[in-house]
Structures are given as structure tokens and as C-alpha cells.
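Please find one structure pasted underneath; my questions will follow.
For this depiction, one protein chain was excluded, whereas all remaining protein chains were kept in their positions.
Going in written order, the chains are labelled A, B and C, and every chain counts its residues from 1.
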Amino acid sequence: MSHIESSTLTWTADEMMTVAASNSLKDGNTCFVGIGIPSTAAILAKSTHAPGLILIYESGTFNTNPQNLPLSIGDGELATKALTVVSLPDVFNYWLQSGRIDIGFLGAAQIDKFGNINTTFIGNTYKSPTVRLPGAGGAPEIAGSCKETTIIVRQSKRTFLDKIDFITSVGFGTGPGYRERNDLRGKGPMRVITDLGILEPDPVTCELVLTHLHPGVTVEQAIENTGWKLKIASPIKVTAEPTSEDLIKVRKLVASSANS
Amino acid sequence: MSHIESSTLTWTADEMMTVAASNSLKDGNTCFVGIGIPSTAAILAKSTHAPGLILIYESGTFNTNPQNLPLSIGDGELATKALTVVSLPDVFNYWLQSGRIDIGFLGAAQIDKFGNINTTFIGNTYKSPTVRLPGAGGAPEIAGSCKETTIIVRQSKRTFLDKIDFITSVGFGTGPGYRERNDLRGKGPMRVITDLGILEPDPVTCELVLTHLHPGVTVEQAIENTGWKLKIASPIKVTAEPTSEDLIKVRKLVASSANS
Amino acid sequence: MNKFMALAGAIHSYVCDGDTIAMEGFTHLIPFAAAHEIIRQKKRNLTAVRLTPDLIYDQMIGAGCIKKLVFSWGGNPGVGSLHRFRDATQNSWPVALEIEEHTHAGLTNRYIAGASGLPFVVMRGYRGTDLMNQTENVALIQSPFADEALTAVAALNPDVTIIHAQQADRLGNVMLWGITGIQKEAVFAASKVIVTVEEIVESFEPKFNSVVLPSVLINAICVAPGGASPSYAMDYYERDNSQYVAWQEVGKNREDFEKWLQREVFAGGSPS
Partner (left out) sequence: MNKFMALAGAIHSYVCDGDTIAMEGFTHLIPFAAAHEIIRQKKRNLTAVRLTPDLIYDQMIGAGCIKKLVFSWGGNPGVGSLHRFRDATQNSWPVALEIEEHTHAGLTNRYIAGASGLPFVVMRGYRGTDLMNQTENVALIQSPFADEALTAVAALNPDVTIIHAQQADRLGNVMLWGITGIQKEAVFAASKVIVTVEEIVESFEPKFNSVVLPSVLINAICVAPGGASPSYAMDYYERDNSQYVAWQEVGKNREDFEKWLQREVFAGGSPS
């Protein structure tokens, strides 16, 4: 992963996002983990405040406990360190669809103010995209069936859009009632963790509101990097600084990744 | 099993039915086996003319090769002697429903001229039966999805009825077209093996016709023991006599059963 | 929270009168010890689900625990009839028994629907039989893709599922192997899960046809050696076929059954 250094921070944006994501995980949670920051955050949480966190990857590795950061969801260590490995039908039907996963992580190429996500294409038409993206993967059902989701994405006008090109995974759709009408049984995105702060949905309107700024970040920076008229919570909170223990562990993990 | 001795036979009716059932099995067939005569017949066939016969029991024991006659479909030996043991979802959805089983065996408390079977109750009403029978088990889907089925049942006016009290498993329903209309994809009962002979469906009318008499049995005996106007094939064939090898093996197997 | 507890405590805590319970184990690993504890605690008005009622539900029916039976094959495997089941359906003794009858494939798919968090799944089956008219939980459904119909079966979601397994580890994970039938789906479909086990081990060894059930699925684990007898636990003990044969006589008349119940269950005898 590329590291954006910030003169005002003694940690990188990735590290801040990782620690914030880790702090959102509760001990005993069952957590549907993806690759990258979600893995780092989940492994960090398990090694600090949430030793009983249960990690499950799309590959079927259940309650796994990797010591190194996996490059792919199928890295051998995820299987050898797992309590059990289950088939994809078990992962998606018996674990995810049944509502047994407490929290899932999602990324985004584009996101709108209702937390809807595009990971399919950039451009005007599906058939002839400007940029073809990887696509849906497990995200749409994670977004639908996990009891709640956390979205991790860098904030910029290219990514935070008033209208996204394609809805791959649903946040709150067009607002209140959309999830219920579409049989999406989880609560949806309860937080969006960016390199600037944290956004949370307004309980009434479902619109994402900036509730936290990371240390050293200004409201203006957040507004400048958002493609819609960003609502700001008042008072706005400041995210807790990463502890040195957190940073040491995160750096060790990232260094352990074949992709670092 | 009770043995009906017949002065004209040097073997019992059960033995005759067992050998006739065994002779209907082809090498390499995948065979859905039940307890009793079907097990004896399948094990006999595997040890004689059909060494490549694949036995699968409802319990999920796949390609098993028991040396003793099992009392139940879950006897330990069926699992220890199996290539693999699969779950019930795999048995019923991936193996049976998908049409991968060549032949299945069925029994009956009542049967009609279209090979429809009652194993649910005897009496006037479902809610207050005169005799409550065990019920459906795997029979309805075996009757529907196996490429063909063989019914093994002793022939009598109490069992071979013009109208049965309840249709638990479908043979040919009310005649031609019934199986297709009800999404029953197998060919249905291709033979009914009784203690007196063998009945086979007329290719046009689907009605069961007596095509074989066991050695020493007369057409009159068959007619007397049938509750509908029994059609007789002409010329009617005589079932091959059991070989002494067959009889020795059958008696050894039956002696090996905890239920003998 | 500690999930390891005595069987009596687990049944007391998690099985309530009127519950829908599933006690699965297809000819193998049938949870007899748990059934006898349910009888001893005089649980009543249970809706009891099981593909094969077998001796385990025949005993609970005779003891008056079961109000409604959801099943697919009610015989004594390889032996004959379940007389307590017949006495209850034919003569309402000791209490009237309501029945809902399915096929093995049908109940299997109803558990799959329950495990999958779906209100129903689709299958091929029931059509053309008289079974279809005897239950509200089976219906035709049209394909949205072509002019054809399938059979929809409604989900089964027991209040409590009880199974017997060979082993648990100290973290409360469970492993069973051999014939595992429909246990995994029955566990995923349930609100609460009780597992009796032959023993607790430090770690699991690889076995053919094994299923590992993570502790997060399980509410109570009770050590009950021999808890599946007279059915069997692969690699621990064999099926006691003689008891299945003997049950024909024991279950045949009410007096002999009552004597058996007092002697083998209420006197706290080992599962018979």
C-alpha cells in the first residue's frame, strides 16, 4: 500500500485509518474481513483489546489467527491458522445470509452520501466503461446481511460523489426505508473511516455526517474533499490518537505482508 | 424376516425375490439401497455379476461394501466400509434430485396397478387411521428421481389393490403423462418383484402386467393374489432359478444379520 | 460465559414446555441421554422435529412429552413399528399426538432453509402424492425464468436443537464425524443449541467426514459418555442392535413401557 505522509502527523493516514477501524471492533464480535486495512485492523484488534474477535474470510477460513498480514484472502496461513475451513455455500448461506456475522468491512471506488458503494465501473455506461473495476465480490451481501458494516475509504472529490456511476453495494439507497424495502436485513454502514475522519449516518435521514476529525485535520479539509454538501456534527469529536503500541504492531504487520 | 416355505420350491420366497432383484442390477450402476431384501440383493449382485455396483444408503454412506447384512441404514459397517460418507443435503439434493442414481429399491404396504405406493396409513382417513405406517422416508423422491425403480413386495389381495388408501410415492399415477405433469423425472417402477413373479409396466398404458412367474407358481395363484383384474403377458416367461452359489451367499448374508 | 454444564442444567435452562425442538442424528449419534433427561424433567407440549423418530421419540411420545411430531419416517429401523408412536396416533395415548409428515428430502431442505436464514427453499418433490395436502409447509412455486413449477418447502427454525457429538475442545468447539446426517443444518437453524459429547479433548485430530461446529453456534456442552446408546458413536462404541430388536416387545404394550420408563429413565438408569 502507498503511504501518504502528512507533516502534521507522526503516523500515516493508513495507520490512522487502521487504528480507528481496529477501535471499532468489539471483543467477541464475528467479523467478516477483507484484505488490506481491514485485515491489519482486525489482527491488531485481536492482539490488543479484542482477543476473542472471530475473523472469517470469504475463502471460508473461520476463526483464523494469522500472524502475518495476508496478501490474499486465500493465503495458506489463513487456512492453517483457522479453527475450521468451510465451503463457500456455508460462508455465504449459513454464516452471512443467516445474519450470524456482526460486522463486515467494505471498501469503495465511489461512495455517495447514503453510503452506497460503486466497485464496478467508472464512466457513463456499463457496457463501455472508462475504467472497468473488479466488481462486486462478496460486498453486496456483506453490505446487506452483516449486522453492521464499516466502510474504509480515502476521502476525495473523485471518490465522495453526489451521484455514483453504479450501485454495486447498498448503503441506505435513497434514504429511510430503502433497506427494508429491498430485504437488506443488516443495519448498513454504521461508520465510514477515511484518512481525514469518520462519518456516521444520521439516525433519521440516513445521510452520512462527519462526526470525527483525525488529529490535525480541519473541517475545511473534509469539506474540500467531499463531492456533496457535507454535514458536520456539532460538537465534532477528534479521533483518539493511535497509541505507540498500536503503531508498533501495525508497522510490524504491514512489514510482514508480501505486498509491502 | 419370516420365511414362507413352499413344498414346490427348494428355496424360500424371500430368497427367490432376493435373487431376482439381484439379477436386475447391472455392473457399474449407482444403486440407492434400503434395508432387508434390497440390501441382500445389492450385496449379492456386487459379489457376483456386478462387482462395480455402487451402493448408496440414505444415511449418506457412498460406495459402501458391507460384508454383513445391515440391520439399519446407519449400521457402523456401512460407514467404515464406505468410500466416503456425505451429508443428507448431498444425498438428497446433489446425488438423488440431480438424477445421478441409476436405480432405487422401494417396498410397499399397498400398491395399485399403476405402481403407486402407500406406506403411510391403512384405513379411511389420514387423521384417524386404522393402522399408522412408518410413512414416506426417502421413498417419494427415490420414486421420482432415480432413473428407474424396482419395487419388492409380497403379492396378496390385501396389498395389491385396485385403489390404495394413500399415495405416498408415485408410480405412474393415473397413467400416461402423470409423471411428466408432476415433474417426476425418472422412468418410474420398471419392475415389481413379488413372491410369485415379476410385473412390468405396459409401455403404452403404464399398467403393471405379469411378465414372469417364478418356477412352480401358476398364473391362477398370481390372479388370486391380485386385487385388480391382472393382465398377463403372453407368452409369459419363467424366472430363472436361483443358482446354488446365489442361495449359499444369500443364506450366509441373512444369517449375518442381527435381525435374523 | 461458560458453556460447559451438567446435562440436567442444560435441559432445565434451555428447553421450555411448548418449545419446538429438533434432536437429530441419522441412525448415528442419536442424543438418547438428552432425551431421557427431558423425560425426567417432565417437559410437556413439545413440538418435536426429527427425520426418523426412532426409539428416541417413541420413548418421549410414550412419556407424554410431545404434543406434535414433525417427521418423515416413523419406524423401528430394520425391525418394525414404533408402538408408542402408533398408540398415540391411533388411540391418543398417553396424549393426543398431532403429526406433520414430510419426506426425508423435504425435511432436509426445510432445515437448509432454516440454516440459510430463508423463509423457504425450492426442491423437486411431493408433487403427485397425497402428502402435499397434509401440510401447510409445502407449496408449488412458479419459476420466474421459464414456464415450470418447483416445490417450495417452508423453513424449519427450532427453538432448540440438541445433538450428540464425539468431542468438544476446551474452547467449546465441537467435532463430529462419520454419518453426520442433517446435524449441521439443524444447529444453524436453531435459536439455542445443546450438544452432548463423549469427551472433551485438548485438540481435534483429522477424521474423514468430519464437521467442526464453532463454539459461537452452541449454548451448552454437556459431557455424556455413552449418550448416544443404543445408537452408536463412531470410534467410541457400536450400535446395540439387540436393544432395537428388544424395543419391539418393550414398546408393544403400555404396562411394559411404563415399567421400562421407571426402571431405565426415572430410576436414573443409563440410556436404554
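As a working rule, a residue touches a chain if its C-beta (ideal position, glycine included) is under 8 Å from a C-beta of that chain, and two chains touch if they have at least 3 such contacts.
None of these values were measured; they are calculated from a predicted model.
Peer 1: Given that one chain is not shown, what are the shown chains it touches?
Peer 2: Every shown chain touched by the left-out chain: A, B, C.
Peer 1: So one chain is hidden, and I want to know which residue out of A:Ile167, A:Met190, A:Val219 or A:Ile232 touches that hidden chain in the complete assembly.
Peer 2: Per the contact definition at the top, the residue touching the missing chain is A:Ile167.
Peer 1: Who touches the missing chain here, C:Gly117, C:Pro230 or C:Gly251?
Peer 2: Missing-chain contact among the listed residues: C:Gly117.
Peer 1: Of the listed residues C:Cys16, C:Val95 or C:Ala139, which contacts the missing chain in the full complex?
Peer 2: Spelled out, the listed residue whose C-beta touches the missing chain is C:Ala139.
Peer 1: Among the options A:Thr120, A:Thr159 or A:Thr211, which residue touches the chain absent from this view?
Peer 2: Answer from the full complex: A:Thr120 touches the omitted chain.
Peer 1: Touching residues of chain C against the unshown chain: what are they?
Peer 2: Output for chain C: 116-124, 136-137, 139-141, 143-146, 148, 150, 152, 154, 204-208, 210, 212.
Peer 1: Which residues does chain B use to touch the chain missing from this display?
Peer 2: 30, 54, 62-63, 83-84, 93-94, 97-100, 145, 185
Peer 1: Quickly run down the residues of chain A that touch the omitted chain.
Peer 2: On the side of chain A, residues 35-36, 58-61, 70-76, 79-80, 84-89, 91-93, 96-97, 120, 126, 128-141, 144-145, 166-170, 173, 178-179, 181-185, 258-259 touch the unshown chain.
The definition used in the following text is that only the chains that are shown with their structure count from here on.
Peer 1: Centre to centre, by mean C-alpha position, how many angstrom separate chain A and chain C?
Peer 2: The computed centroid separation for chain A versus chain C comes out at 41 Å.
Peer 1: Quick check: what residues of chain C touch more than one other chain, meaning two or more?
Peer 2: 184-185, in rising order.
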